[in-house]
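Excluded from the complex is one protein chain; the other protein chains are retained at their positions.
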């Protein structure tokens, strides 16, 4: 499904060179629910950006669904994002001037579905997250948990092959967070591959696979490993 | 790419900002349409031909101030000598010229003591008048040398024959052809008859803003009024030299007069239309700067919006928008605002024009101004958005995952 081999990504400013990803290797299978943890600055977000085709990488190979994304142009990347990937962001990233319906509609428009199909998908997606009755509301009228559920609906509406979630519960209280996580598990159970970046070990526990990123490299850890400890070790190093 | 629905709904959420821009566009259109209309109106007035050979003519004024100045002798010898100068095509005495802003007008009628006269402006010329002015006879004949008489300051008598412009004659005899007008009688000073000896094609009265500017009567008389004008027509390219030579020739006579206002006809034209030209320039400046201000306003607004919406744009990109989609979104948003502004603009342009027509008796605008202005402003708006929209399109999709 997703295969990264020796992916390298370096950020340069005039004075500093930061190796965000160094020989990053990862393989994610269809149907996986992968939690990615790691200390701040370890390269989690860069990994997510590269995996989500939001950023290019410098070296190595990345195959998505069996196809190398290396050398694809902007249009092709956009199309891949649109069709195969659903995004869930820490701060929801709903468009404040659009109501829920139009928010969920955004990726579907870029997909080029006709209006009947869009309507059906939007309604179904909002149904899935339990907000179908609030389609005409604007994001500001919702609680944080509800907003994130809208974002999940938006990510789901195009039936992507996998979901990329960036600290999906980072801005939520634990109650809401667990609700969102339940939703993600449910989606995963229906066959969607999920990669979730989180710094919260207790959330990571709920994924099938746990990956620990440190200094831009991957350590695969067993589910149930005390990630808290790993984090502390890292801090000591 | 069908995004109009959501963009429009989002605009409605942001009413005031969009409305302000739309109003600005509407007013811009209103000003531009009416200003260009005024400019065009003046241009068409300036484009009217005087009927003369302006590039090769000049005139000058003499004023006698000594009792010893014998005007009749002076005029006769002056004209003979000027006509003999190398490069002079012809010369005549004339009381005034087109574009000069000062002259003499009278009313002509077709029946004696009639109430409604046709106003005509008068030029007193001799038999060389036609050739010097550079006008063509359409029908009839030029004055003969023998019928040219002298006119004193308080003379009331009018000569037997006159020439009229076709426009003036048409006013008097709407139903006659130029050939049929020859020999017709017109009346001046209520009941003094004169005969139309010839019809000339076109010549303007001295006042460019006069409603009867094409009504001219040529009178075969030389004025002995102690102050008068000569008009000289030269061969192409010889005028500037002859302006100096003729002035020197007259000054050298030292016969108790002074020479003033040696003026080339095209300089006279510039003077006559100086105010028109000035108004046009001012309006052009306003139109240009206004368009610039509006365009820069759009650039500023959109740049700012792009900055505000960096994260939103990143999100859209993450959700699958191509660079082109982002560009199109901003262009479309601008098109909607500009479009609604232009629709208001059509109404307000017409309203302003009606007011201008009432207050300053300006003509109505031609309907074609409206679509042209709309197209131009749409293009200006789209061009203004292009830069910021491109900047927006080039924002990284990774902005979506930034927390701030």
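Each chain gets a letter, A and B, in the order it is written, and its residues are counted from 1.
The rule is simple: contacts are C-beta pairs under 8 Å (C-beta built on N, C-alpha and C of every residue); 3 or more make two chains touch, one makes a residue touch a chain.
Going forward, contacts and distances are computed from a predicted model.
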Chain left out of the displayed complex - its UniProt protein name, from "Multisubunit potassium/proton antiporter, PhaC subunit", "ABC transporter substrate-binding protein", "RsbT antagonist protein RsbS" or "Iron-containing redox enzyme family protein": "ABC transporter substrate-binding protein"
Candidates B:49, B:190, B:240 or B:267 - the one touching the absent chain: B:190
Residue among B:137, B:249 or B:356 that touches the chain left out of view: B:356
Contact residue for the chain not shown (choose from B:55, B:235 or B:286): B:286
Absent-chain interface as seen on chain B, which is shown: 16-17, 20-21, 23-24, 27-28, 30-31, 34-35, 38, 63-67, 115, 152-157, 189-190, 225-227, 258, 260, 274-275, 277-279, 281-283, 285-286, 289-290, 293-294, 296-297, 299-301, 303-305, 307-308, 356, 360
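Going forward, only the chains that are shown with their structure count from here on.
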Residues of chain B that touch chain A when the two form their complex: 1-3, 5-6, 9-10, 13-14, 311-312, 314-325, 396-398, 400-401, 403
Interface residues, chain A side, partner chain B - complex: 45, 48-49, 52-55, 74-75, 78-79, 81-83, 87, 89-91, 93, 95-99, 102, 105-107, 109-111, 138, 154, 158, 166, 170
